[in-house]
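Here the complex is missing a single protein chain, while all its other protein chains stay put.
Moving on, here comes chain A:
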Amino acid sequence: MADPRAGSSSSDSDVVVRLRGITNRFGTNTVHQGLDLDVRRGEILGLIGGSGTGKSVLLRTIIGLQRQAEGTVTILGVTMETATPRERAAVRRQWGVLFQDGALFSSLSIGDNIQFPLREFTSLGKGLRADIAHMKLELVGLPQSAWGKFPGEISGGMRKRAGLARALAMDPKILLLDEPTAGLDPIGAGDFDRLIVTLRDAIGLTVILVTHDLDTLYAACDRVAVLSDRKIYAIDTIPNLVKLGHHWIREYFQGPRGRAAEGTYERNQASGAPDARSAAAQTPTQEQEEGV
């Protein structure tokens, strides 16, 4: 995509999240000004930008936690500003959000946390609800022994996975992740990257993630959107972004850390074990998919 303007060429049915002319202000500080963004169905989109460029604010705008001053948010074809409360509620059930530290309800066990949306939004029987929640626990790669534990009793990485399981409880179409790998050890972060790709492939999610983790960007993201100067400066694959020659982007991807991440990624590609595939040994999903 040579046109750095937010994917304006993609057809309507393919666009899951469409932002048009978004302006966000905090007092006199304008964070976004006339920002456009299109997220396509089934892609994993990374959102990057320097500190204070409003990555999290943008994520919160999409979720509706931060009301924009101007502009429209259209999700799955529903324009959120003009939609009826019913329509909005229906759209809200189509996304799952993973906050930075999982945001699990600390008074509920992991099992109850995952069942919470099911209990609130469906009239499923107790048994089936538990079956579904156990399956989601398996899906995000948590041991079943975590079921009865409380959020305070498990590690940060497990909390993120449990938060992901809760986000997936209602089988959302869109998954929004805020710094999914922040604070995880490299192995845990790598596992998480693969998990996201695996889930996308298995249940057809569209994923939007805010991250600073270069490994995640290389290993998981199909496209990366760069927030700069209150707009999406560009949205494309990493190699194409680097070609644009923007100083900050080059620095970001070709600084020492960017090169290291790129190197790892390329080694994995070369050895015939792309990151998504090498997850096969760890996640049951992938294994069975190959068995078909």
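FYI, a contact is a pair of C-beta atoms (placed from the backbone, for glycine too) under 8 Å apart; a residue touches a chain by one contact, two chains touch by 3 or more; residues count from 1.
Heads up, the rule we're going with is that contacts and distances are computed from a predicted model.
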Hey, which one's the missing chain according to UniProt: "Ascorbate-specific PTS system EIIA component", "ABC transporter permease", "Cysteine rich repeat protein" or "Monovalent cation/H(+) antiporter subunit G"?
"ABC transporter permease"
Which of these, A:V16, A:I62, A:I75 or A:L118, touches the one chain of the complex that we don't see?
A:L118
List every residue of chain A that touches the chain not included in the displayed model.
93, 106-107, 118, 121-125, 128, 131-132, 134-139, 144-145, 147-148, 150-152, 168, 170-171, 201-204, 284-285, 288-289, 291-292
